[in-house]
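Let me give you the structure first, and then I'll get to my questions.
For this depiction, one protein chain was excluded, whereas all remaining protein chains were kept in their positions.
So, chain A:
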Amino acid sequence: MAIRVQTEDFDLSEEVRRLRADDLRVGAVATFVGTVRDLNDGKDVARMTLEHYPGMTEKALESIVAQARERWRMFDALVIHRYGELGPGDQIVLVAVTSAHRGDAFAACEFIMDYLKTEAPFWKKEATPQGERWVDARETDTAARERWVTGEKA
């Protein structure tokens, strides 16, 4: 299991190659890549700054992956989250999970993302033609996480 919080970009195929290298038990790799959009809540986004809480961020991500491991049969997991200045089209986050079968890999990957959105200490600030603004947390993100607790569909 690896957690990386970094300013640098990442290469999906290289990360997946490394994650499943020499592990012939792996029958499924599920990945999610989050990217910066050029439009959010009706405003043009020229660039974005991601702030985080060094120390807590790594601890929170490790805890989220550990919870996923308790719920699904996974072999390995990788979470990369960038911080600092990003622009439209840039990659922000990568979650990759290896497992024997797709069901576990898909579910664990989605679970990790849903928990990351509500529990990992990152904050987005967008620069728009109207000025800078902090992005508000979404109620739908909380609902997405809650369904893993209640078992209901979001």
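Throughout what follows, contacts are C-beta pairs under 8 Å (C-beta built on N, C-alpha and C of every residue); 3 or more make two chains touch, one makes a residue touch a chain; residues count from 1.
FYI, contacts and distances are computed from a predicted model.
A.B. asks: Assuming one chain is omitted from the figure, identify its UniProt name from "SOS mutagenesis and repair protein UmuC", "Molybdopterin synthase sulfur carrier subunit", "Homoserine O-succinyltransferase" or "Cytochrome c oxidase subunit 1".
C.D. replies: "Molybdopterin synthase sulfur carrier subunit"
A.B. asks: In the complete assembly, which of A:55, A:89, A:131 or A:151 touches the absent chain?
C.D. replies: With A:55, A:89, A:131 or A:151 as choices, the missing chain is touched by A:55.
A.B. asks: Which chain A residues would touch the chain omitted from the figure, given the whole complex?
C.D. replies: Interface residues of chain A facing the absent chain: 34, 50-53, 55-56, 59-60, 81, 92-93, 113, 116-125, 134-138.
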